[in-house]
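Everything below concerns the one structure shown next.
Selected chains only, in their assembly positions.
The letters A, B and C name the chains in turn, as written, and every chain counts its residues from 1.
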Amino acid sequence: MKGNPVLGISRLGRTVVQCTSVAGFLGLWEGLVWLGLFPPYLLPAPTAVATTFVDQIGNGNIPRLLGYSLRHYALGLIWGVSLGVLLGLCMAWSRQLELVLDPIIALLRPIPPLAWIPFAIIWFGITTQAAAFLISLGAFYITLYSTYGGVKGIDWRLVDVARTLGDQSNWGIIRRIVIPAALPAILTGIRTSLGQGWMTVVAAEMFGIQGIGLKMLEAAGLLSMDVVMAYMAVIGLVYFGIDHTFRTVEDRLLRWR
Amino acid sequence: MRSTKLEVRELSKVFRTVEGREILALKDINLEVLDGELLCILGSSGCGKSTLLRIVAGLEQPSAGDVLINGRPLTGPGPDRGMVFQEHLLFPWRTVRQNVEYGLEVKGGPKTARAQECLSMVGLENSSEQYPKELSGGMKQRVGIARALANDPAILLMDEPFASVDAQTRSDLQAMLLTIWWGTRKTILFVTHSVEEAVYLADRVILMGSGSGHIIDTVSVDLPRPRYRVSPEFNDVRRDILKRLGFLTGE
Amino acid sequence: LDKIRIGYMPILPSAHEFIAAEKGWYRELGVPVEEIRFSSGPPIVQAFAAGQVDVAYFGIGPALVSVAKGIKAKVVASGVTEQLAVIAVNSFADQYQKEPNRKAFLQFAKAKGRPLKIATFPPGSTPNVMLRYWLDKLHVDPVKDVEILSMGASGVRLAVLSQKVDATMILEPIITIIRHSPIPYRIVVYGKQILPGQPGSILFVRQSIIDERPDIVEKLVHMHLKATKILVEKRDEAAGIISRKIGPEALPVKVARESLDSKALHWVANPHAIVDGTMTYNRFQVKLGTFKKGVDPKDLFDFRFYDRVIKAHPEYKGY
């Protein structure tokens, strides 16, 4: 008896309601603009945004700028996640390392990645590295602590089982028990990093690094709010795609759950 | 005459809690288990049954005393002793087959054939590609047994393996265990807190005192197998044990 | 030296850079050039400090910040002077026209129930310092009598065009863009009325480049003068280049052309001409508390390149 009572509604019915709901929302919005209640720079019409969106794909802006942004994103995530997972494992496994590193990380962690922007710029300039640095910071803390928590929280009796089955070496236990048992937590950490990282990309680029974020700000300076919104749509769509893909991978890896 | 497989001598175990208090879990345990014997250890919750088994498995260090296997002192966990746990403790990310293959994988060498063989012994040859979450409680316990058998250990340590399945499944599993024991002639240490289960399975039953961590009595069960749970003789042994455990003093 | 990185902003004082790039003059330098775009002066200072920029087109303000913080670099030429203007909502402009002093600000605050909101570039940038200089002259308290909001070029445009601020101290082409938009704002004062001879943008070069490759620096100054000549004499051509470089949607050719005629632009390349103005400016920065002590002109200017180019090419005399 899980979930609240289900209305007798078919799969098709659901889809219809959902589409109607979105269509109604967009229609209302378009109507508001048509009524002339708002100047288009305060609220561009959905149709205008759609046209601009197609234009910006046609003139190659979206693919090009998205390319830059994804590069920042990928680089930052790769660094942040690898370091985070590695150090998280080590800290959960070695009490000594934990004692030494934990206070330093606890000291730095409350500073949000975006507060490092000035230093990112002064250390790396207005470059891919600066954006990647900011993204990797967030991903690092998140995956570090999720890995650490995941390893600490595994059912340690499974390690006993492995030992009775003849598995004696640390590396054997880490590889065959600790990592798979902590995998759900690690993957959750990575998924959270994907979300925060994407937000960081957009914000970091607004400080002058080529990419979608900068383009949005520049368009806003021209009061081309349809362009701003077209890029918001790009951001949303790409994130949706990334999250969806990752969830599929995650479900596949954790189908045993 | 059968040889002694396992000997426990003057074994004691003291746990120290985080607050520094000492808990005497086992006190001066002496035990001899013959090769091929099916020994049940019976006692109520907290009397130290699991601790004893964990020490024999090599997962816990004794505070005093020795454990000898084939006359040689114990050095740690090893594939010569297989253990089955109450909470089944299967590796949830491995399929049934992969669970059973674990020990063989650690050892290296071929594994699939032996795993399949052990799964047949517990009647699960057709579920080898399922994940633990897809199995019923009874099936999980079977996999746990197959996994412990895969290394072909001489001694099988079973810690209340059937405590959390329903009555029907439980009696099926008991029958299966006897068949396997008969077929492989392993030495089995079987922990339980059900008098009925002990009487049904054991060659000999060790009774542990509640909360004191020592052996209060030993009862040989000389009933022929297969045993019949509602027969008067069965009921007599059951009654005898309950009396020795102090349950029937009010009568 | 394997490449030269040049920092600029999408505003008219960087026009020399646009022309040099568009005309392909950089090929003459003999090293590849990387152009990096910034939204205001302070980020260029940071990038300069990070060693990510070798040559910068920015204001005298950021140049002073850099030198004061110990970055080894020199001003080798001036770009524009007196390039700023204050634009404000008509109601304030009317008031200020009647009474060009603190009363105008107080009147506005009284009428609106809040102080005048002025958007400009961040502290350390030339517009920000000049805004404060102006307010100081008028005895206006920069904290109580007005609200100063600092942001980059896009932010200023967005804030002004959507009428979220009442005034701005800003430079071309944003001045012309705002004048072209239908919003009820107009120019209140020009830079030259605030500080005559006020230094504006400059060409700033890292000391290591001056020391290692003086030939390249000389070529850069030469290009700078050539570009100045085009900006003064061939405004139609210059407008096309500037519009292309900033982005035609951001700055149509027509607006670019008009902003070249703006009264808020004086193309002055001669670094000697801005020394006095710079020192006045610097003294004010010390007064503001930005620096503890003033900068020595010797640490800031390097006139050799300008002098050498003028000697070799007397046709640029007067720029």
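Heads up, the rule we're going with is that contacts are C-beta pairs under 8 Å (C-beta built on N, C-alpha and C of every residue); 3 or more make two chains touch, one makes a residue touch a chain.
All values reported here derive from a predicted model rather than from experimental measurement.
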Per-kind copy numbers - full assembly in this file: A x2, B x2, C x1
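In the analysis below, only the chains that are shown with their structure count from here on.
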Length of the line joining the C-alpha centres of chain A and chain B, rounded to whole Å: 49
Where chain A and chain C are represented by their mean Cα positions, the distance between them in whole Å: 39
Chain B and chain C: spacing of chain centres that average the CA atoms, whole Å: 85
Shared-contact residues (touching 2 or more other chains) in chain A: none
Where chain C touches two or more other chains, by residue: none
Touch list for chain A against partner chain B, complex: 155, 157-158, 160-168, 172, 176-177, 180-181, 183, 254-257
Of all residues in chain C, those that touch chain A in their complex: 36-39, 43, 46-47, 49-53, 152-158, 161-162, 247, 249-250
Complex contacts: residues of chain B adjacent to chain A: 54, 57-59, 76-79, 81-83, 85, 87, 89, 91-95, 102-103, 105-107, 131-133, 147-148, 150-151
